[in-house]
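Only one protein chain is missing; all other protein chains are in place.
Just so it is clear, A, B and C label the chains in written order, and each chain counts residues from 1 on its own.
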């Protein structure tokens, strides 16, 4: 499990006085940073071999999120396939589960525009963050 | 069906030279503007009775979106329930279907913090935009 | 002069019921698309020679912008220097001037990390959009 804490910004609220539904997508992406490090440990901007592409995301909005308090985001791996893996993420504020969601990420060769098998060593590193059943 | 056209912005691209996965969430929200008008035709900023809240969104990323060309977003209603309805949306670039997704929107009383039945007249207006099977 | 029209999105409003101050920065970037085309007419995602970098932006917030109406953005060139040029932009809603701002953009060689002189042919194309005094 990875834990990331984010502080809401005034403009993250919309007119309804709660965090807009598009904002958790951005927070969840930020909370996946440690996963990028598994695949690209020595990330540098000249790197031409980013090996991941997003195939699917979903978000369930369970409780409203507000401006006042920090948000804790927990991220787990829930599925490791041949060419893709799934991340499950939860956003909590003051202990309340507010948003949960999934991202399906494909191991991808941008040059040849095709999915490729996940390397075994990466699978092992992902497996360390598997969500307990 | 509603059709909305958006023009990608330079910063909508990420390092991979394609539109970042969080951007279609923003575009789909924009493309739901005509639905807001069904419920709040004379929207003004002092309005305290916004009657809708987001319960779920999902996105399938089928093809990559790029900076160069406008994106056409089509929106349909696919389900009208007692207290909620579902919007299906598709983003196309140069005729290619790139992203499709759904939003489940609940008729909601923010004052009393509870979902409430969709009014019959609103159901009829939503039904005009039902996706053909 | 370039004219670009943008439609506000529900989430562009913040809690105060007006467009958040960070949003015009995004709209102004979008409205500079025609300027990018002067320098990179046949933009493609594999292009490694993007020749421009942002040196300065400023924004004066004159009137509040709201959700209800489209926003017209006008963009002019106000200064053409040896290695940089300045874009002046104005956002209007229902005829009211709401935001005005400037962007100073430098002709830049990303490979060698240094500014370079603006080519004469580009200067001529920029000059066609000079703001009348």
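Here, contacts are C-beta pairs under 8 Å (C-beta built on N, C-alpha and C of every residue); 3 or more make two chains touch, one makes a residue touch a chain.
From a predicted model like this one, the values you see are computed outputs, not experimental measurements.
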Neighbouring displayed chains - absent chain, whole complex: A, B, C
Residue of C:55, C:80 or C:125 in touch with the missing chain, whole complex considered: C:55
Interface with the undisplayed chain - residues on chain A: 7, 9-11, 13, 17-18, 26, 29-30, 32-33, 36, 43-46, 66-68
Touch list for chain C against the chain that is not drawn: 15-16, 20-22, 25-26, 29, 45, 50, 53-61, 64, 110
Touching residues (missing chain, whole complex) on chain B: 10-11, 13-15, 17, 20-23, 67
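To be clear about the criterion, only the chains that are shown with their structure count from here on.
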Chain of greatest Cα-centre distance to chain C: A
Rotation angle superposing chain A onto its copy chain B by C-alpha atoms, nearest 5 degrees: 180
Same-residue or different-residue interface between chain B and chain C, half as cut-off: same
Gap in Å, rounded to a whole number, between the CA centres of chain C and chain A: 32
Averaged-CA centre spacing for the pair chain B and chain A, given as whole angstrom: 22
Computed distance of Cα centres, chain C from chain B, in Å: 28
For chain A, residues contacting two or more additional chains: 15, 20-22
